[in-house]
Each structure stands twice: as C-alpha cells, then as structure tokens.
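Questions regarding the structure given below will be posed in turn.
What you see is the complex with one protein chain gone and the rest in place.
The letters A, B and C name the chains in turn, as written, and every chain counts its residues from 1.
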Amino acid sequence: MVGLNGVTISVVLFGIGLLGLVLRRDLVVKLLALGLVNSAVILCLVSLGARPDGAPPILATPAASAIVDPLPQAIVLSAIVINFAILALALVFVMLLVERYHTTDSHRIERASAAEED
Amino acid sequence: MTAQLVLLALLPITAGLALLQRRRLHAIIGMGAFSLLLATVFLLANAPDVAITEAAIGAALVTLIYVLAIRKTGRLTVAASETPGLIGREGEQIVGLEWEILERLAADVGLDLVVQFASPEEVEEAIRRGEVDIGAGGILASECGENVLRTSGHLPTARFAVAGPRSEPGGKPAAPFRGELADVIDAVRRGAPVSATLDLARFLALSRYDLDAYAIERVEGDEAYVFVLPPSRRDLHQRLAEILARLAETGELDSMIRRHFP
Amino acid sequence: MRRAPVFTILAAIVLVAGFCAVVLTGFGFREPSAGDIDAWADVARRTGAINVVSSIYLNARLFDTLLEVLVFAVAVLGVHFYLTARGRPEPVESIPESNVVRIAADILLPPILLISIYVVLHGHLSPGGGFSGGVIAGTGLLLAAIALGTDTVTARLGPRLLDRAEWGTLLGILFLAFAPIFAGRPLLSDLLPAGTPGRLASGGSILLYNALIGAKVFVGSWVIVRHFVDHRGEI
Partner (left out) sequence: MELILLPLVRFLFGGLSTASARAARAFAILALAVDAVLLGRLALALARGAEASLVLGGWERGLGIAFSGDQIGLTFAALIWGLAVAVLLYTWRDDLRPYFYVLLHLLIGAAYAMVFTKDLFNAYVILELLTLASFLLVGYGRRPRQIWASLNYLVLCSLGMSLFLLGVAVVYYHAGTFDLGALAAEVAADPSAPWVRLAATLLVGGVAVKAGVFLFSLWLPSAHARATPAVSALLSGVVVKMGVVEIFRLSEVFPLEPTLLVLGFATALLGLLYAIQTRDAKRLLAFSTLSQIGYLLIGFGAGTAAAKLGALDYAVAHGLFKGLLFLAVGEAARLVGTSDLRTLISNRNAIPRATRLALLVGILGIVGIPPFAGFAAKSVLESALHPALLHAGVGLISVGTVASFAKLLPLLGGRSTGRSDRARIAAYGWLATAIVLFLPLSSALVPRSILSAACWTWPAYLETAVVILLGLGLRRLVRDRPFRLPTAVFRIEEGTLVILASLLLVFCLVHVV
C-alpha cells in the first residue's frame, strides 16, 4: 500500500530521522532527529485509524456511527508526553556535557570521555 | 482531502530541510514548523485530541525549551597548544599575543571564542579533521602540514635545538617539538635527558631555568608563527588575513608584540 | 555541517532504505467492523464521557496514563535535580524586553490561563484535557516570566506552594487510583457515577483526573521552563 498516505509518509519520516541521527554529529540536531523519529511513529498510529469519511471520536457529533478509531489516538497521547520527557532530560544532559567538554560534537565528546577513562 | 495530501507531502520536505540546516537555530525553527504541520494533519485526520496535545507540547513547549537552551551566538573554536606569550592560561584567564588577535577576529565576525588546549599533534589532527575552526599556539610556518590554510606569519621567530645533558653540539638536529612544554621544563629541572627543537617563545620560557648542562644550538633558517585553518574555512581565513594586515598597517601589531615580549 | 565519511553515508542510506522498504511491506488496510464501532461507542456510554478518547485514556487504559504521569514527574525531577545542583551562572537578568512585550504579556496572560482551565475541565466533553491544558498554562506563565523575571513569578506563586503542589498532585492522582478499592470496586476504576453524558458533571472520575493532571502538568512544565530560562543559552 505504497502511496501518498499517512503510513507511507510516516515511514519516510522515520527514515529521514534515522539519517539525521546517524549523519549529523551535533547533539542538538541529533535530538531533533530523534524527535522526528518519535513523531513519525505517532503519525503512523494516528493514520491507522483515519478514514476519509470518518468523524472525530466525540459522540456529540451527529454521525456517531462514523467515528474513527479512538484507541490509537488515546495511546498516542501518552507517547507524545513520553517523547517530551525524554527530550527535556536529554537536553539537560547535553547542557552538562557542554559545560565539561565545550562542544556538542558527538565524536569529540566520545574521544574526550574515552581519554578520561585511561 | 486535497489539503490533507498537500500537508502530508509537505511533512518530509519540512523535516528534511530542517535537519539539513547548518545553524542549529534554523533547524529548531524548522522542526517547530514541522510539528505545527503535523498537528494540522492530525486535526484533519479527525484526531483533535492528538492535535491539541501535539500543538501544545510538540510545537510550543519543545521548540521553546530548545530555543532557550541553545546559545544564540555561534562559536569560534580554537585548538591551541599552550605557548607562553602567544596563548596560555593565567589562572582562569587566557592571555597572549595570539589570543588578542583571535579576540579581534571573534568580535569582527560576531562569534564567541572557545579555546581548547591540546598538544601540538592534537591541534594538527583537529585541523586536519576540520573539527575546529582555527589552530594556534606556536605553530611554525615550516612545520604546518599539507592541505591546511595558513596565514602569513604574524611574528618572526627562530628555532633552538636543546640537547643534553652533556652531549656534543653539532650532531643531528633534534626532532621538532612535540608533547607538552611542561614536560620539557620538568625534564630540565630534574636534569633528565632532553632532545627537542623549540621555537623562540617556548625557548624563552625554558631559558628561565638552568640550561648550563645542555647543548643549545640555533637552527638555521627564518621562521615565523602562523595560524592554521582547515581548508573548508576559506572565508574565515580571508577575514583573519584582513585583520592581520590591518593590525600590521596601523602598527598595533608591533605594540602588542612589545607588550607580550618585552 | 561536518561531513561524515563516505562509507558511513552510504551505509546509512542503504540501511535506512532497506528498513523503510521492509516496514512498508507489512502494512495493509483494515476497515473497522460494525462491532468495533459499537465497542468504541460502548466505552463512552459506560464512562459517561462523550469524548471517547478521554474515556479510554482516563478510564479503560488508566494505568498507561498513570505511568505516563510518572514519566513526566521523573522528567521534572531530573531537570530540577541536575540544574539546581549546578547553581546559576550569574544573577539571571530577565529576558531583554521592551514595554510592548511587558504590556502584551499582561494582557495575554489572563485569557491564556482561562483557556487552559477550560481545556482541562472540558476534557471529557471536547478535545483537550489535563496534559494539553496544563502545558498551555505552564508555557503561558513564561509570558509573565518575560515581563517580571522568573524569580518574581516563582515568588508570587510561592515557592513552597509550588513544591507542595508538585508532589501533592502526584499523590492525589495515585490516591484517586487507589480510592475505588475503599468503595468495594476494582483498583483504577471509576469512583463517581457516570452522570448524564454531555454535562460538565459527568464522566465519573475523568473530570477529577483531568483537573489533577492539569495542575500537575502546569506546575511541572513551569518548573522545566523556569530552569531552562535560568540556564538559557548554555548549549
């Protein structure tokens, strides 16, 4: 089912995020890429329930029989908050690393911290 | 329906462009825009709850803390080996002739200056890998490697071969200086064997100690201190060269040299 | 942007493309059956909240939400722990501002807080709920921080009150999860009656959960934002 729809786009976004995670060495951009990967999964889950003729899962609307699947939407709310929590903590840790190593370049931090161990 | 498809197609484009940004602030703003687009897609996909949460958290709060966290001014990273008089630490402060020149450059291009001290070979390596913007600290024009940009010398200097104790002068010239100056000084103080070619600034620092037991010989040839830059920073090289030329023209360079090498 | 070695770039592209191709093989469409739709509508009928997502989020799958609140609490705790211990670099000046910003902040803050309260309290009736409402209020407070400085805002809210609210709301949520057991019902189930769907006082405990989560997230996101304002520009 490759075509212009939410699921395909979300897989493409996942791929872009992975490329960013691997190829960009700046930790801030790496975290942005990680956020993209997480958002991609959220888009995937929401797109699962989406139907062109659907209605929001709120029963007050007249077409109560046409509501879209509420379950993925409910779990996605948790996923969004978890992603935010991860991001906030990761940023704090990057701050602490910058204080020590004066750089956000992952390779240089890696080398500096490996050198400390010896 | 069409609006939805257009928005969906915009998502990877926005995300890709955002992650390709050279400056972090641009990347962050790009991802903020992506989150907003994503929230709109959710709204159109009949997921208003998710849309509100994504807009409040993903677009607003996350972008906010990123923007707060990052430094708005960029950095100019310098790798330097400590050389007394040129660039070195004095307590918390960094002082020296080259440091002052670099401060001018940083003010000129509007960036914060960050110095990482390292041994000469580490500086060379960092420049070769393009990990830092400028290499400094007693780098001699004749010793900097291939494939790097270097400025014209800002201070003429000479080289001295120090060998001993109790070795005959006139032998094979010692290898160029490597490692930490502090180690050489330490060796001299203990009277341990030393064989190194030092530039004038480092030699002056060393000559404060008792060198009677060592053979000292001036190495022939004219030398000058330079800055080195990775080949990718041609723009920065240009700016540095301009600043050096201006300093030399106005005579400011001479007074700076006199201040640091009385 | 520093370039990665060619080999890494190639490997990354090949692997990512392979991954995307593999993932795309497995998806297909699945139309919801009439039974599914009935089941979803039934959830809302049982909880009494017309927002089906809220019914699932805060009743049928309440345990997930509870864990998620704990994840958020851990994040707030971590940010607080690591950034407080570092001390602040220098007396933090308020963010450079002009009178226009200050006045705008003064005018904008009350409606933002009102909107957030509305979003929190109508979580079972319309889109929104504790999390989004709390975050809106927490970031809205940043406007006040722009005008007054973070220290003044913290002082006005009362640092001790903030501290207490932080764990008090968490304990409240946990207690609410425990409470049904005293009424002889299963843990993590409803405490209050379902009520008439569509009214503000309906949906069982969902309203209480939304209010508590809203308060918790409001305080938590303010703590995070405050620390990031104090330590801004450090990366």
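The rule is short, and it goes like this: a residue touches a chain if its C-beta (ideal position, glycine included) is under 8 Å from a C-beta of that chain, and two chains touch if they have at least 3 such contacts.
Computed from a prediction, not measured in an experiment: that's the story for all the values here.
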Exercise. Please work out which displayed chains the absent chain touches and list them by label.
Key: A, C
Quiz prompt | Residue in contact with the excluded chain [from C:Ala75, C:Ile112 or C:Leu125] | solution = C:Ala75
Quiz prompt | Positions on subunit C contacted by the hidden chain, ascending | solution = 4, 8, 11-12, 15-16, 18-19, 22-23, 25-28, 30, 36, 39, 43, 56, 59-64, 66-68, 70-71, 74-75, 77-78, 81-82, 85, 166-168, 170-171, 174, 177-178, 185-190
Exercise. Using the touch rule from the top, list residues of subunit A that touch the missing partner.
Key: 14, 18, 21-23, 25, 27, 30-31, 34, 37-38, 40-41, 44-45, 48, 71-72, 75, 78-79, 82-83, 85-86, 89-90, 93-94, 96-97, 100-101, 106-107, 109-110, 113, 116-117
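As a working rule, only the chains that are shown with their structure count from here on.
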Quiz item: Which pair wins on C-beta contacts, B-C or A-B?
Solution: A-B
Exercise. Can you check how far apart subunit A and subunit C are, centre to centre, with Cα atoms defining each centre and the answer in Å?
Key: 16
Quiz item: When the C-alpha atoms of subunit B and subunit C are each averaged to a single point, how far apart are the two points in Å?
Solution: 42
Practice problem: Averaged over CA atoms, how far is the centre of subunit A from the centre of subunit B? Could you give it in whole Å? | Solution: 34
Quiz prompt | Multi-partner residues of subunit A (each touching 2 or more other chains) | solution = 12, 19, 24, 28, 51, 56-58, 67, 73-74, 77, 81, 84, 88, 91, 94-95, 105
Quiz item: Going by the touch rule set out above, which residues of subunit B reach two or more other chains?
Solution: 48-49, 53, 57, 61, 65, 69-70, 131
Quiz item: If you look only at subunit B, which of its residues touch subunit C in the complex?
Solution: 20, 22, 48-49, 51-53, 55-57, 60-61, 64-65, 68-72, 130-131
Self-check item: Of subunit B, residues touching subunit A in the complex
Solution: 1, 5, 8-9, 11-12, 15-16, 18-19, 21, 24, 27-28, 31, 34-35, 38, 41-42, 45-50, 53-54, 57-58, 61-62, 65-66, 69-70, 77, 114, 116, 131
Exercise. Going by the contact rule at the top, pick out the subunit C residues touching subunit B in the complex.
Key: 1-2, 51, 53-54, 57, 119, 126-129, 131-132, 135-136, 138-139, 142, 221, 224-225, 228-229, 231-235
